[in-house]
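Missing here is one protein chain; the remaining ones are kept as they sit in the complex.
Letters A, B and C name the chains as they come in the text, with residue numbers starting at 1 for each one.
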Amino acid sequence: MTAMTLVEAVRTALARAMAEDPTVLVLGEDVGKDGGVFRATEGLLERFGPERVLDTPLSEALFVGLAVGLGAQGFKPVVEFQFDGFSYPAIDQLVNHAGRLRARTRGRLSCPMVVRFPYGGGVRAPEHHSESPEAFFAHIPGVRTVIPSSPARAYGLLLAAIRDPDPVVFLEPKRIYRAVREEVVDDGRALPLDRCFVLREGRDLTLVAWGAMIPVALQASAELAKEGVSVEVIDIATLKPLDCATLLDSVAKTGRCVIVHEAPPSFGPGAEIAAVLASEGLFSLLAPVLRVTAFDVPTPLPRLEELFLPALADVLEACRRAMAHR
Amino acid sequence: MTAMTLVEAVRTALARAMAEDPTVLVLGEDVGKDGGVFRATEGLLERFGPERVLDTPLSEALFVGLAVGLGAQGFKPVVEFQFDGFSYPAIDQLVNHAGRLRARTRGRLSCPMVVRFPYGGGVRAPEHHSESPEAFFAHIPGVRTVIPSSPARAYGLLLAAIRDPDPVVFLEPKRIYRAVREEVVDDGRALPLDRCFVLREGRDLTLVAWGAMIPVALQASAELAKEGVSVEVIDIATLKPLDCATLLDSVAKTGRCVIVHEAPPSFGPGAEIAAVLASEGLFSLLAPVLRVTAFDVPTPLPRLEELFLPALADVLEACRRAMAHR
Amino acid sequence: MVEVASFRIERIQYLRADGTLAAPLPPWAEDGEELVRLYRAMVLTRAYDTKAVNLQRTGRLGTVASSLGQEAVAVGTAAAMRPQDVLLPSFREQGAMLYRGVRIEELLTFWGGDERGSNWSGPREDFPVCIPVGTHAPHAAGVATAFKLRREPRVAVCMLGDGATSKGDVYEAWNLAGVWRLPMVTVVNNNQWAISVPRSAQTAAATLAQKAIACGMPGVQVDGNDVIAVREVVGRMIERARAGEGPAIVEAVTYRLSDHTTADDARRYRDDAEVSAHWKEEPIARLRTFLTARGLWDKDKEEQLLAWCAREVESAVEAYLARAPAPATDMIDYVFAELPAPMRAQRAELVRRVARRAEGAER
Partner (left out) sequence: MVEVASFRIERIQYLRADGTLAAPLPPWAEDGEELVRLYRAMVLTRAYDTKAVNLQRTGRLGTVASSLGQEAVAVGTAAAMRPQDVLLPSFREQGAMLYRGVRIEELLTFWGGDERGSNWSGPREDFPVCIPVGTHAPHAAGVATAFKLRREPRVAVCMLGDGATSKGDVYEAWNLAGVWRLPMVTVVNNNQWAISVPRSAQTAAATLAQKAIACGMPGVQVDGNDVIAVREVVGRMIERARAGEGPAIVEAVTYRLSDHTTADDARRYRDDAEVSAHWKEEPIARLRTFLTARGLWDKDKEEQLLAWCAREVESAVEAYLARAPAPATDMIDYVFAELPAPMRAQRAELVRRVARRAEGAER
C-alpha cells in the first residue's frame, strides 16, 4: 500500500499489466526514455525493454491503426496520445476500424487496445493542451470511453481497460495528475467497467461529474451539506457505455440532477446524461437538469481559461438553483 | 421555377454561388469531369473551368486544412467529402484550426468554408457509405452544422452556408437526394441559418427530425392525425448552433417530444435536444422525451441495415407511447 | 555542394504484351505447372468478377469493384506469399483473396451486404476487405510489428491503389515500417485511375515506387500485367522482408479496364480509345499466348477451364443466394466480446423493432 498520485497510479497499473501479460505493449511519442511528457510511462522502458515500450515517429493518424494490427495479432497495445488536442486523428480509425473489426468479421478478428491520453484544462498549458474531447470518443460505436477521477480509480480502471478484450479510450484528467496522493494497493485488482461510482450518498440532489470535476463536485457537496442540502455525488467513470441504471436510481431518490463537465455544452457529454433522465427519469425530476460546463467556443489560452472552465462557484450556483425547486 | 431533386438543388445552389461570387471554389475527389459521385457538381467544371472546380488527390486529411489556407486568403472553398464514412479526418482540422482561426487571431484572419458531404443510410451502399456522423461535427466549437431535408431547403441553406463568413459543415441526406422533386426558384434567396423550421404545426406532440428522417416524420404526423393526434413537425436544419427557442416554444405548447435520427443514440445528436428540454423545458413536459434512433453499433451492411435505421413504425410506436401520457 | 544521397527506380518485366519474353525467366517460372496455376487463378478471378458485376446489375448483389485487367497484380501477389503471411487487401483484390483460400461464396456474401462473408474459413488471420482507401496500411504496420516482436518469419502484405498513395496514413505507415524495419510489403496496384482522377493528377512523382525513398526503403516498379514479374518481384521483396531486411514498396503498373465500380460510368471521364488500347496489354491473353507457345496450354484446356470456372462460380452463387439471413441481433452481439450490461436495453429494443416491423409488414 503506497500513497500515489493519479499519474503514479497510471504508471503502476501499466507496469502491473505489462508484468502479468507479456502481450501488453506501450506505444506513443516519447514514452520510452523520456517516460512520457507527464512521466506516466517512466521506468517502463528500463524494466520491460524496447520491445515492450516503443517510441513511435510523430504520426498520430497512424497510432490506432497500428494498434488494430497489433490487436488483431494478439497483442494488447496501450497507445499514448501526448495531449487531448492531438487525439482527433484517432477518430477515423476508431470509427472505421477499431470499433468494428470484431463485428465486421463476426468475431474472426478483434483488436483489444487502450488509447490513453491526458485531457482537460486548468494547467495553464499552451494552445491545444487543455481540451476535453470525451464526447467525440463516447459517440463511437464499439469503443468504450473511460475516465478515472482518483488514483485508486485510475489504477483499477486502467487495469480493467487493458484486460478488456475490446478497444477502450482512456482519458486521464491531467489537472489532477498530481493533485492528491491516495493509498493504492498494487494488487492487480481491477475495478468494473461500464459502472458509475457513487462517491457520496445523498437525498436531495444528484451531482454528476468525472475526471478533474470530481474534486470540484465533492467540494460542492461538502459546501452544500453546510446549507443542509444532501448531495449524492456520482463519478461517471465509464462514460460509454453509460450506466444509466445507477443514474436513474439516484435521481429517482433525489429528484434533482446537476451535471458538471469541462467540455463545451452543445452535443457534449452531459447531454446524453440529461437525455437519459428526460426519457427514463422524467417523472422523478423535481427540478430542471442543469449542466455546468465550458462554453461552445475553442478553449481559450490560459489568461481566460479559468472563466471558460466550470468552477466551484458555478456548481454551487447551479445546485442552489436546482434546490430552489421543491 | 423548376421541379428539382435535392441533389439538383445542391448543384443549382453551387452554380448560383459560383456565378455570383468569383471567390467560391469547389474542391474534392471527382468533383470535376465526373461531377461528383452523386453528380452534385455536374456541369460546374464545364461552366466555371478548372480553376474554380478542382479535383484533389485522394487526401481527406488535407481538405479542411487546404480550405483554411484558401479561406484565410479570401476564397470561399466548398469542399466535398465523397461519403460520410470518409469525413472523419476532417475533424482534426475543424477542431484545431477552422473553428478557431478567427478567435485565435482575434479577427485578423478567418476561414469561411463549406464542408459538404452526402450522409446517412438507406441506400444499400457498401460499408462506410451509410453513416450519420453529425454529432461529431456538431460538437465542434466555431463550426456550424447544417442539414437540409428538402430540395428548397437544400438550395436556400447551402446558399446561406456558402455566404456565411465562418465554417459550415453541410450534410446532405443521400437517401433523399432523388426521392422527390419540388419547385425551387433559383433566385439566389438564402434561408436563414441557426433556425429550425416548423414544417407542420400541431398541438399534442413535437416531432423533431432532420435530413432523411423528415419525410418519415411527416408521414408519421399524417398517420397520427388519423388517430386524432396533432403533431408539430420540426426540421432542425441547423443542428449547431441549435435554435432552442423554437424547440422550447413548441414543446411548451405540445408537452411531448419525440426525436428521430439515424445516428447511434449514445452521445448522439438527439441527446442535446433532449437535454435542452430537460433543463429549460422540463415543466412543460407531460411525457418522457423519446429518441427513435439507430443503435450503438457500427452501421451494419445492407442486409441488416433496415433494422438498424429507424422507420415509420418505430416513430409511430414512440409517438403513441408519448401520447399515452396525458 | 555535396551529393549526400542518390536513388534509382527500376522497372521489371518478363512477359511483353505480345506474350514474348523480355528477359530470362526466373527459376520458379520454368515450372510450367506453376505458370498454369497462375493462369487458372487469373481466369477464375475474371469469371468471378464478370459474374459479380452481373449479379449487381440484376439486383442480387451490392456495388462491386471489378478487377478486370488487373488480375495479374492480385494473383501474382498472392502467389508470392506464404500461407502464414497476412494479406491486407483493398476492395479490388478479390483475385488475391481467392488465391489465398477465401471462397467465392464468402466474397459474394460480403458484397451482398452480409458481414458473415468476412468470417471466412480460409486464411483466418487475413484482414477483411478495406473500403476506406488506404486506412489498412497502418493495420499492416501493426501486423508486421507483431511478427517482428514475436520473431516470426512472416510478412504483412498490404495491397492498395494509386489513389491510396496520396493518403497521409499510408505514408505514416510506410515511414514507420521503414524506421522499424518491419516485415511489410506494400503492393501498389497502379491501375492509373482513382475513380475519375488519373494517375497524373494524383501526384507529380514520376513513379509511385519512388515514394519508398521518402521512407528509406526500396521501391520497385513492375509491369503489373505481367504476372511473372509481379510474382517474382513481390516474392523477392517478401522474402527480403522475411529475412529481416525490412519493408518495400512494389508498384505494379496495370490498367483498370472496368468502370471504377458498378456504381460508376467511366465513359464520363475517360476515352474508350484509351481503354481499347489497354486491352492489348491485359494479363490473361498475354500469359495464354506464352503458355500456348510453350506447349503448356491449348484450346481444350481453355474450354475445360472456362467450364470449370463457370461451375465454380455458379455453385457459389447458388449457395450465396440460398443462405438464410442472419438474425438482426447479430448487429449487436458481435460488437463486443460480451454484451455490456448498459446495452441490454438496446438489444431488447432491437428485438422489439424486429417484431414491430414484421407486424407492420403483415398488415
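Quick notes
Note that contacts are C-beta pairs under 8 Å (C-beta built on N, C-alpha and C of every residue); 3 or more make two chains touch, one makes a residue touch a chain.
Since we're looking at a predicted model, the values are computed, not measured.
For the chain left out of this panel, the touching residue among C:T50, C:Q210 or C:T329 is C:Q210.
From the options B:V31, B:A61 or B:V184, the residue with contact to the unseen chain in the full assembly is B:A61. Residues of chain C that touch the chain left out of the display are 1-13, 23, 166-172, 175, 178-179, 181, 200-207, 210-211, 213-217, 221, 246. If you put the missing chain back, the residues of chain A touching it would be 29-30, 32-35, 37, 55, 57-62, 85-86, 124-129, 265, 295-298, 300-308, 311-314, 317.
Contact between chain B and the absent chain runs through residues 25, 51, 56-57, 59, 61-75, 77, 92-93, 96-97, 99-110, 141-142, 144, 165-166, 193-194, 241-245.
Definition applied: only the chains that are shown with their structure count from here on.
Note on interfaces A-C and B-C: more C-beta pairs are in contact across A-C. When every chain is reduced to the mean of its CA atoms, the largest separation from chain A belongs to C. Averaging Cα coordinates per chain places chain A and chain B 30 Å apart. Centre-to-centre separation of chain A and chain C, using mean CA positions: 40 Å. Separation between the centroids of chain B and chain C, computed from CA atoms only, is 35 Å. Residue positions 61, 85, 127-128, 295-298, 300 of chain B each touch two or more of the other chains. In chain C, 115, 132, 168-169, 330-331, 335, 343 are the positions where the chain touches two or more neighbouring chains simultaneously.
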